[in-house]
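Of the protein chains in this complex, one is absent; all others appear in place.
Our next item is chain A:
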Amino acid sequence: MSSPPLVRPLTVIRPRGARTLVGWAELWAYRDLVYFLTWRDIKVRYKQTALGAAWAVLQPVLTMVVFSIFFGRLAGVPSEGVPYPVFAYTALVPWTFFANAVTQASNSLVAQEAMLTKVYFPRLIVPLAAVLAGLVDVSIAFVVLVGLMLAYGTVPTVAILALPLLVVFAAITALAVGLWLSALNVRYRDVRYTLPFIVQLWLFASPVAYPSSLVPEAWRPLYGVNPMVGVVDGFRWALLGGTESPGSAFLVSVAAVVALLVGGLAYFRRMERSFADAV
């Protein structure tokens, strides 16, 4: 084999080695791992479920159908001048992504126990890959959305240009929540059992089945503390136009995500040291 490299970087291993929030250099050095883990998650998911890629479409579509019948038709929930199915589906695309990504990310560390206890790599990559893998579902779900909009004759405005940014925003939101839950899940083993319940509550606390305009004006900023309010409103604004541009609630959501993310990174960083001992 070839001779060892001439430059040998020194690594100092000591207690509480990590002091920065994110080890960017290290993350960059392991960028291939981010790619391969994401790709593995996608591949395995589509290989394992019988429906494969169809599941990515069926989940939001079936939810949309149920919502349209019960909320749109029977309960007569308003949909801001857009046909209710389009209105609901536009929100279900980011919502389904968020719910799945958070669930996958939360379980990611515990599921990768064998890797965590035997090899070192930046732990952040594990929940990150889980979130990134979910983005493939989003792109599949978008195809259906385009069909739906064509069928109902909904025309987007120039606001659609903001869509990529909003997808990034949704992914960061999922990552921020996923960081907290994945680290908590290692320490506290009951987190995973409460997760489906949390996700369900979160769905109704977000403007998916109903427009956020149902919430009284005065309460909107508080409502925006739930970052999915900003994400869903943003998606509706970008794709369906018409509605006024996202207001104060959106800004509150952005602030909430930043706080969640920084806190999540710090908590993850702190817990990271004991992952291998605890899983």
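Throughout what follows, a contact is a pair of C-beta atoms (placed from the backbone, for glycine too) under 8 Å apart; a residue touches a chain by one contact, two chains touch by 3 or more; residues count from 1.
The criterion applied here is as follows: contacts and distances are computed from a predicted model.
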| item | value |
| --- | --- |
| Record-based protein name (UniProt) of the chain missing from this complex, from "Lipopolysaccharide transport system ATP-binding protein", "Cytochrome C", "Acyl-CoA dehydrogenase" or "3-isopropylmalate dehydratase large subunit" | "Lipopolysaccharide transport system ATP-binding protein" |
| Touching the absent chain when the full complex is considered, from A:56, A:131, A:184 or A:208 | A:184 |
| Contact footprint on chain A, counting only the chain that is left out | 1-5, 8-17, 29-30, 32-33, 35-37, 40, 43-44, 47-48, 112, 114-121, 184, 187-191, 194, 273-274, 276-278 |
